[in-house]
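Each remark here refers to the structure printed beneath this line.
Every protein chain but one is kept in place in this view of the complex.
Presenting chain A:
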């Protein structure tokens, strides 16, 4: 999947991960709150990319305008859940990350304390082209019932 054009249909195998955020604490171990008074959480990774960014300028040389993991903090929640550097995030809590601005990606990630993610990692085999299957999508189309299965159809 080198260079997927944002907005095109995409079908690939993906890795499902569940990341439980960690409450942020200051030096003394007291929980830190944000300006709205709510507890702040740390995910323990950095993301780069988005459809409003120019991926040719990325130091890592990412091939497309998807959202990529650019750094994993050691011992953090991201490392613990199995996220790896240079993973391409396909979906977070049901939101499609293949066509999303950077800001929106940050927002979706910051919303909930638990992230159900689907990521693509280099080395994962491509789906073998087979007969088109009848499309019985889940009844409520906004809601990806297929989240926890490795075969994600995203378009």
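To be clear about the criterion, contacts are C-beta pairs under 8 Å (C-beta built on N, C-alpha and C of every residue); 3 or more make two chains touch, one makes a residue touch a chain; residues count from 1.
The definition used in the following text is that contacts and distances are computed from a predicted model.
This figure omits one chain of the complex; the name its UniProt record holds, of "Rab-like protein 3", "Myosin, light chain 1, alkali; skeletal, fast", "Beta-catenin" or "Mediator of RNA polymerase II transcription subunit 4", is "Beta-catenin".
Among A:12, A:43, A:90 or A:118, only A:43 touches the chain left out of the display.
Although one chain is not shown, part of chain A still touches it, namely residues 6-9, 42-49, 51-55, 57-59, 65, 70-71, 96, 99-102, 104, 106, 109-110, 132, 134-137, 139-142, 154-155.
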